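Before I ask anything, let me first share the structure, which is written out below as structure tokens.
As you look at this complex, bear in mind that one protein chain is not there, while each of the others sits in place.
Per-chain numbering from 1; labels A and B assigned in written order.
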Amino acid sequence: MLDLVKTPVATDDVLKVEGLKAYYQMNYFGVRREVRAVDDVTLTIKRNEIYGIAGESSSGKSSLIKTIAGAITPPLRVVEGSVKFDFGGETLDVYGEPQRMKGARWQNLSYIMQGSMNVLNPVRKVKHAFHDFAFRHMGLSEREFRAKVEQHLKRIGLDPRVLESFPHQLSGGMRQRLTIALATVCEPDFIIADEPTTALDVLVQQDVLALIKDIQQRMGASIIFVTHDMTVHAAISDRIGIVYAGRLVEEGPTLDVFQRPQHPYTAHLIASLPRLGDKTRRSALPGKPPNLADPPSGCRFHPRCPLAIDKCKSGNPPLENRLSGRVACWRAGEVVAA
Amino acid sequence: MFKILRDLLRYNREFAIGFVLTLGIFLFALAHFWAPMPDSAIYLLPPDMPPSAQYWFGTTSRGQDVLWQMSSAIWNTMLFGITVTILSRLLAVAVGMISGYLGGKWDEALMTLNDTMIALPNIPILLLVYFVMRDSMSWPVLAATAALLGWNYDARLIRSVTLSLRTREFTRHAVFAGMSVPQILIRQHLPYVMPVIFFTAMNNLIWAIGLEVTLSVLGFSDINRPTIGGMIYWANQHQAIIAGIWWWIAFPIVAIVLLFLGLFLLAISVNEYIDPRSRLSRMGV
Partner (left out) sequence: MDGFAKYLVRRLFQFFLVIFLGVSLAFVITKLSPVDPVEQSVSLMTNFGATDPRAVELMREALQELYGLKGSMIEQYLGFWGRVLQGDFGPSLSSFPTPVMSLIVSALPWTVGLLTLALIITWTLGNLLGALAGYYRNNTLLKLSGAAIMALHPVPAYIIGLVLLLAFGFIWPVLPISGGAQMNLQPAFSFDYIRSLILHGTLPALTLVLVGIGSWFISMRSLVSNIVTDDHVVYAELGGVSSSKIFSQYVARNALLPQLTGLALSLGNVFGGAVITEFLFNYPGVGRLLIQGIYRGDYSLVLGVTTMSIVAVAVAVFIIDLIYPLIDPRVRHG
């Protein structure tokens, strides 16, 4: 069997997620509910890499990325596992060292959250946000800082005058760019972005994608990037991970995953992409996405999987190396990409 | 309904305390039906007796048993409050739902009127009404006046609920099916508005009782009908504080504070049960 995975050099890994489980645990008037939104995820991200996470709505993409960013609030809690960054040779345990984590924010690590239209304080001018988030990391005088921010905005295609506006005076696209500017102004080593382009129209979306790619190349940062839009992944991600029902089911270099999906769910995602000149209607996946409060036994995909066998109902397939990536399926590789 | 009550009692401490307090006071008020003497009788007992085994809460300078006076007084005060609440709910529901459902010009007109009334000071207006009515002021008239002044905030709340229902699918179906506006409002929308009505009712009850206490303390109500405020009014008339008849004032104050506390705890816990946002903050525990 071909094994194309390069043995990772220790210092080349910026992020290591191991056996991560994060659940929404709710208890209200005696009714307990546990939503297993992140269930045993292990992944590594290298320096200078854009790692894309794909999956249908409610599969737990945001929950995963929030947990990685250390951005969880109750009822979401980490139940097991660890998230560790490596910034300049120093390991930072996100859930082990809250104080150091606080120091690393924006300096080393920034986060663009889903629906980030509303991350700017509605009653203060935009410039204050830059000052509050970035000033103390830059070691510049007020004047130099302002100049630096203006220069950064220009590069991103924003008029520096937006600094003097209130958020409600700006369009959605401008606000989205601003949050990207805010997340990149300190030139962090690692950027976590949750659907930064979903709310935008296609043209702006192209711009923003090019922008992210440009920033990443210029600054040499790593990016972990969530979107359910596979075409966006094709355009920007170096590697992608497919999430289904809180689990990572497949992962590999983008091109390989698109050309030779190993997991039936991935195959479905790719097959359902519209193609030029193709007029046949794509088949929809039968069945509903699983309820994460009460997920199916065994492989969580089995109720909807065209290849399911008896074993799938009882045994949870482990995520194993295969070809250039990893896949969790008892019948991995048996799919033929449409 | 029964299950909700049980859940609230079991898992919400505020509700449990509020429920027990309110129920206790209610039962105490209910007892006045079995009082040994009519509540209007004066100088029947020896006046100014301090609390004792015979007169638990003492007697007043007017020769009344404080215990039985209080029982009637709480009953009358609660009756007033509930009357105001029901009347003002009717107004708030009518204005709120019509405004929200019709929208447009009607909505604007009704809400402008609503906001105007919010800006009017209640107490001076009530005092003016009392002043011009004088002896023809009976408690139902007072209750009606209070109800007329006490629906505005809640009409706004109810309006916003109805407004969100108006664009829902089932409303359109009902319109196509030829249901009339009152039918739609009563059959289709009222069930959704019910929780808001219920919650605002609790707050309104508290407000109305407070109003009754305030007015009757000043003697601006039927002073011969025992109410909590009325007891304090008579105590003041007889200079009870200076004369050292503390029980005539202290027990009514304690009763009223307990009643308010009970109702208030009920109100906030019911609100929390209804409002999903505050529910969330509790789930984190």
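To be clear about the criterion, contacts are C-beta pairs under 8 Å (C-beta built on N, C-alpha and C of every residue); 3 or more make two chains touch, one makes a residue touch a chain.
Owing to the predicted nature of the structure, the values given are computational and were not obtained by experimental measurement.
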Selected from A:Arg143, A:His168 or A:Lys288 as touching the chain missing from the view: A:His168
Option from B:Met37, B:Leu90 or B:Ile123 whose C-beta touches the chain left out: B:Ile123
Omitted-chain contact residue, chosen from A:Ala69, A:Val83 or A:Ile191: A:Ala69
For chain A, the residues touching the chain missing from this view: 69-71, 73, 102-103, 105-106, 110-111, 113, 115-116, 118-124, 128, 132-133, 166, 168-169
Missing-chain contacts mapped onto chain B: 112-113, 115-125, 127-136, 206, 210-211, 213-214, 217-218, 220, 229, 232, 241, 249, 253, 256-257, 260-261, 263-264, 268, 277-278, 280-281
